[in-house]
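With one protein chain held back, the other chains of the complex are shown just where they sit.
Entry: subunit A
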């Protein structure tokens, strides 16, 4: 049985000292190991960004694709081999900006994919510009006069578009995040985890303390994640920040509704000269 160490490659992480990503990395490795997965049974699909650089030290099958595109790659992998655990990783910029359309439509489709958003409210790898989740008025290199737009709320959009598992986590609450990731990865259908991820370079200097003061655990507040309207309201809280499962429902997954996959994953079906006689009849 694999341990969390088996999900580490020989590459040394290049994230900044103190980066919130380390907490997510640890929680994810532990979650995968505790779920009994072997490294070859999972495919992780990464965006471009600080999160995506992590592709090099996550020891599963990996695909480090293009900015904003991890979801359609993940969908393709999952349709080709639905026996694999497929985890897509993005940031608030790639996931909600460049890849916004894919996010909306994967929520609709309910592909059995876990989507982890490393949300630090900035484009950090490109030196801290405003992102779709940045606060109104944020002064950054690309918005020196203050950001005019209001923030994009990933969990609320996911709820609206039909995601069947929506959660919020915190990079600094590693044990809590590990349990959350285990639930998300085990959930049959599309699961979103939007993770508060402190950026020690481009967020406020006291970002960790801010999160520490604001964050509270939904399960400790007696919250039940089965009411979409309540989830929508919870996801909109800004004074205090809820972490935990906001919403979960069971709906048939995209792959479950493809009769072509009923017998075996596509990749396990033989690649042989296909019978076309039936289709030829249409052209007679």
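What we mean here is this: a contact is a pair of C-beta atoms (placed from the backbone, for glycine too) under 8 Å apart; a residue touches a chain by one contact, two chains touch by 3 or more; residues count from 1.
The definition used in the following text is that contacts and distances are computed from a predicted model.
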Study note, to complete from the structure: In UniProt, out of "Raffinose/stachyose/melibiose transport system permease protein", "Nitrite/sulfite reductase", "Rieske (2Fe-2S) iron-sulfur domain protein" or "2-oxoacid:ferredoxin oxidoreductase subunit alpha", the chain dropped from the view is recorded as "2-oxoacid:ferredoxin oxidoreductase subunit alpha"
Review point. In the full complex, which of A:61, A:152 or A:232 touches the chain missing from this view?
Key: A:61
Practice item. Just name the one of A:27, A:43, A:147 or A:171 that touches the chain not displayed here. Key: A:43
Review point. Taking the entire complex into account, which one of A:83, A:135, A:149 or A:227 touches the absent chain?
Key: A:83
Revision key, fill the gap. Touching the hidden chain, out of A:19, A:50 or A:73, is A:73
Revision key, fill the gap. Had the left-out chain been drawn, it would touch subunit A at residues 9, 11, 14, 38-41, 43, 45, 48, 53, 55-56, 59-66, 69, 71-81, 83-84, 101-102, 104-105, 258-261, 266-267, 269-274, 276, 278-280, 283-284
